[in-house]
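With one protein chain withheld, the remaining protein chains of the complex are depicted in position.
Chain IDs A and B follow the sequence of writing; residue 1 opens each chain.
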Amino acid sequence: MTAPSQSLPAAASGTKPLDPRIETISWILLVLVMISVPVWGSIYAVYMACLISINVIATVGLNITVGYAGLLSIGHSAFLGVGAYASALMWLHLGTPLAVNLVIGAVAAFAIGLVFGIPALRIKGVYLAIATLAAQYSLYFVFQQWTSVTGGDRGLSLPKIDVFGFGDTGFYYVVAFVALIATLAARNLFRTRIGRSFIAVREKDYAAQVLGINVVSTKLIAFGIGAAYAGIAGALLAAFLRIVNPDQFTLVSSVFFLAAVVVGGRGSILGSILGALFMTLMPEFLREIIALVSIEGADLASLLSPLREIIFGSLIVLFLIFEPRGLVGFVDRALGRSENVEARQEH
Amino acid sequence: MTSDILVVSGVDVTFGGIRALSDVSLSVPERKITAVIGPNGAGKTTLFNVISGFYKANSGSVTFAGTDLLSQPAHTRSANGISRTFQNIALFPGMTVAENIKLGAHAQLRTSLFAAGLYLGPAAKEERELEERMDKTVIELLGLQDNRDSSVSGLPYGTQKRIELARALISGPRLLMLDEPFAGLPTTEKATMAAQIRKVVDERGVTVLLIDHDMESIMGMSDQVVVLNFGEVIAAGAPADVQANPAVIEAYLGAEA
Partner (left out) sequence: MALFLEFSLIGLASGGIYVLAALSFVIVYKATNIFNFATGEMMMLGTYFFYLFDTQLGLGWIVGLGMGLTSAALLAIVIERVMLRPLIGRPHIVLVMVTFGVGSILRGFAGLIWGPNVRQLPETLPRKPIFLGDILVPGKLAWGFVTAGVIAALFMIYYKFSRAGTAIRATSTDQITAESLGINIRAVFLLAWALAGLLTAASGIITASVNGVTPQLGLVALNVLAVVMLAGMTSIGGVIIAGLFVGWMETIVGAYLGAAWQSFIPYLVVLVVMIVKPYGLFGEQRVERI
C-alpha cells in the first residue's frame, strides 16, 4: 500500500527553470512595488509591509531547511527569538548599530541552532523535528526565566531607531532592503553547488554521498542557514516592534512559519514570498471578519488566538493533501507552465 | 602489463547472521573493463556497496590506487576518483538534467556559502565553466543535447540511464562503477551503451567495473570477468575462459531460465 513506485500528484521544487527574462522582470517589479509602498500606502500599509518583509526573511529561511533540504524544523520561532534577544541585548548594552545587531542575531541563531541540530542531524529520521520542538520549549523557558538578562515576561524595551532621519519610512526601507538581499541570496544559492547539494540530500541521500556530498554537514548547513535567517528576522522584528518578550516566540508562531512554507510552496523562493504575504495578511482579514460578525460582548482577543491555531493547522493539512506545491502550483497553472503531473516528484 | 587500480581482498559481509559476501577478493586492472556476474542474490550489489562505503565489511580490505578505502566515509569516494551508477537509477527527480549532471562535479567545485549567496565573480564563473565542461565532455558524448534543460522525471528509461552515466563521468573519474548498465534497455540501446562505455575506457583512460546479467553484452565488451555465487568468487579471468568454466556453468544452470 505504501508502494514507492506509486506516482504522485505533487511537487514543489522549481524544476522547470523560468525564462530568465521573466524572472528578471519579476524581480524588478517586486523592487518597484517595495520602493513605492510609502508613496502610495498609508502608515498602516508601511507597517504591514515591514511585517511582511520580516516574515518573508523567516519563511525563506525555513523553506531552505524544510522545503529544499527536506528537514522538518518545528521550532522556527525559537530561533527568531534568539536573534531578537541577541540583537536587543547588543543594542541595549553596547549601543551597536542595527547592521551589527543583524549580524549578531544571525550568528547567535545559527550557533544555537547548531546546538540543537548537531545531535539530531547525525541520525536519520525525524529526530530534528523532536530536537526543534525541544528548542521551542526550552528556549521559551530561557527567555521567560532568565529574568536578569531577558527581563522575564515583561521582556526588553528598545529605543526608537531613526534611519537617516527618515523615521518609520527609513526603517521600512532598511527592512525591505535586507529582505530583498536575503531573498536574492537564497535564490542564488540554488544556482550553485551548495543549493544543489541540499536538494540532492533531500531526494536521495545515498546517491548524494556517491557524488561527494557529506550528508551530515550539508544538513547542518541547510538547517543552520534556516536558523540564521530566522535570527535576522528576529533582530529586525525587535527593532521594528521595539519590544522583545517570550510570547512572541511560541509554538503558534512556529506553526505560522511552517504554514507559510507549505501554503506558499515548499522548495520555492517565490513560494516563500507568497506564503509569507498570505500568512501575514490572513490574520488581519480574520480580525476584520470577526469584528464584523462579532456578537455583543464576545471577547475578540480570546477568540482570535484559538482561531488562528485552527486556521494555521488547517492550512498545513489542506495544502499538503490538496495542493502540495502550494500557491506556486496555482501560479504555475495560471501561467500555463504546469507540466504533466507525473513528471514531477514530491519530496 | 597494467597495474591493478582497485584491489579487493578477503572481504566478508554479514547481514543479521546471513553471510552476503565471504572472503571475496578481486583485482581490477587499470584502463580495462571488469565485469562482475552471478545469479540474483550472489552479492554483486553488496560488493558495490562495500566499495562505495555504504556497507561495513566485517573483515578484509579495499584498496584504490594505493589508498585504503574502507577507513574513509562514503562521500570521499568522489574526490578519490571513483564514481558509480545505481541499479534503479538514482537521479534526483526534482532537478533538471543539467542540474543532475552538475551534481556529479560537486566534489571538485569550491564555491563557498557566501560566494554562492552573492553569485558574483568567482561563483558565477565556476558555474559557467562547469556548464562549458559539461557541454563539451558529457552532453555530446551521451547525446543529451535535446534534454539538457528539461526535468529529469518523465524522461524515457534509456535517457535516464545515460543521464546517470553522464553524471558519473563529469568528474573525470579514474574508476567508474556501473550497476546493471544494460538492464531494461532495448537491444539497440544496449549496443550504444556498450560502445559509449568502451569509448570512455579507450579515449579517457577510465577503468570500468560493472555488474550485469546481460551475458552477450558483457562477454563482448569485458576484458575480465569475475563470477560471484552465494557471496563467493567462483571464477575470474578472460570472458572465454570463464564461459568454459564448469563451476560457472553449474551456478548458472537453472538460474537463467
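Simple rule for what comes next: contacts are C-beta pairs under 8 Å (C-beta built on N, C-alpha and C of every residue); 3 or more make two chains touch, one makes a residue touch a chain.
The model shown is predicted, which means the values in this text are computed figures rather than measured ones.
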* To do: Pick out which of A:L30, A:L72 or A:L184 touches the chain that's been left out of the picture.
  => A:L72
* Touching the absent chain in the whole complex: find that residue among A:L30, A:I130, A:V216 or A:I243. => A:I130
* Touch residues of subunit A, complete complex, unshown partner -> 1-4, 6, 8, 10, 66, 70, 72, 74, 119-120, 122-124, 126-127, 129-131, 133-134, 137-138, 141, 145, 206, 251-252, 255, 258-259, 262, 302-303, 305-317, 320-321, 324, 346-347
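Assume only the chains that are shown with their structure count from here on.
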* Asked: In whole angstrom, how far does the Cα centroid of subunit A sit from the Cα centroid of subunit B?
  -> 40
* To do: Please give the residue numbers of subunit B that touch subunit A in the complex, ascending.
  => 52-54, 73-79, 83-84, 86, 90-96, 99, 102-107, 109, 111, 113, 115-119, 123, 126-127, 149-151, 153-154, 167, 171
* Where on subunit A is subunit B touching in the complex? -> 11-13, 15-17, 185-186, 188-189, 191-197, 199-200, 202-204, 206-215, 221, 225, 267, 339-340, 342-345, 347
